[in-house]
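Note sheet for the following structure.
The other protein chains are all here in position, but one chain of the complex has been omitted.
For chain A:
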Amino acid sequence: MQTKRSIFTNRWLPYLLLGPQLAITLIFFIWPASQAVKSSFEREDPFGFRTTFIWLDNYTRILSDPSYLNALGRTAVFAVSVTLLSMGFALLLAVCVDRVLRTQRFYTTLLVWPYAVAPVVAGVLWWFMFNPTIGLLPHILDWFGMDWNHRVSGTQAMILITIAAAWKQISYNFLFFLAGLQSIPASLSEAASIDGAGPFKRFWTIVFPLLSPTTFFLLIININYVMFETFGVIDATTSGGPNQATMTLVYKVYTDGVIGLNIGSSSAQSVLLMGIVIVLTFIQFRYVERRVNY
């Protein structure tokens, strides 16, 4: 690991400085995480008197449970749609803001604030707009002959949480795309335009490829966001329903563990989730920290 050439030589001071962070990490992080791993191999009897070690039973049971596999599939669909929607929209806005010179600050200010909105609040806002009895959007959809009720239709419930989750994430993606766009030297675009390339051709052949590290980074971050931070969005709007249509992996860990009190299964699910995050983190560090340019 990298370090400074010249260093201080105190013996106890570094431990003192590291102490608080290590203590909190060990007590509230490493210890619970290892407990999760431990109880993912155990079964607790219904009264909580006895726990038996059952090897990988929890895992095999989860992985052969259709409701878990469905949740896995739905989480994937949810993650892909939120990521595409919010990144696409954010990129469009970033390209536009990058184009305007005088009003840049003004538009940026109007676009960054949803970053500070809590996911639950985003969920509540869209839930209200899509409320089947009083909501504005179902009313408009009604004109087009579409019947909106996300309490009945699983697809519509999924659309609702996708929109709410994507809405909140636009500002974050926008900021990174804008930073990425502004780090691309103007001379490249100028040279291309002298060669006769129009703005759209320039975007696809020069700007977009140069944005690929940013795009890749955002892809990982967004998948992480959708998997974990959207808990609030789902809890406020659909609570996983109707008929489990919006039950994502994290929401299932919560319902199985906190509400269903099925600790073994919930822990095994947690461990699988940690695995997914570790893989994502690894990919991020492997490719993004090195800032690969494809």
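As a working rule, a residue touches a chain if its C-beta (ideal position, glycine included) is under 8 Å from a C-beta of that chain, and two chains touch if they have at least 3 such contacts; residues count from 1.
Keep in mind that, in the parts below, contacts and distances are computed from a predicted model.
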| item | value |
| --- | --- |
| UniProt protein name of the chain not shown, from "Heterodisulfide reductase", "Membrane protein", "sn-glycerol-3-phosphate transport system permease protein UgpE" or "FAD-dependent oxidoreductase" | "sn-glycerol-3-phosphate transport system permease protein UgpE" |
| Among A:Ser81, A:Gln156 or A:Ser266, the residue in touch with the chain that has been omitted | A:Ser266 |
| Contact partner of the left-out chain, one of A:His139, A:Lys201 or A:Arg286 | A:His139 |
| Missing-partner contacts on chain A, residue numbers | 1-11, 13-15, 17-18, 20-22, 24-33, 35-36, 39, 89, 92-93, 96-97, 99-101, 103, 107-122, 124-126, 128-129, 131, 133-136, 139, 167, 170-172, 175-176, 179, 186, 189-190, 193, 199, 217, 221, 224, 228-229, 231-232, 235-236, 250, 253-254, 257-258, 263, 266-267, 270, 273-274, 277-278, 280-281, 288 |
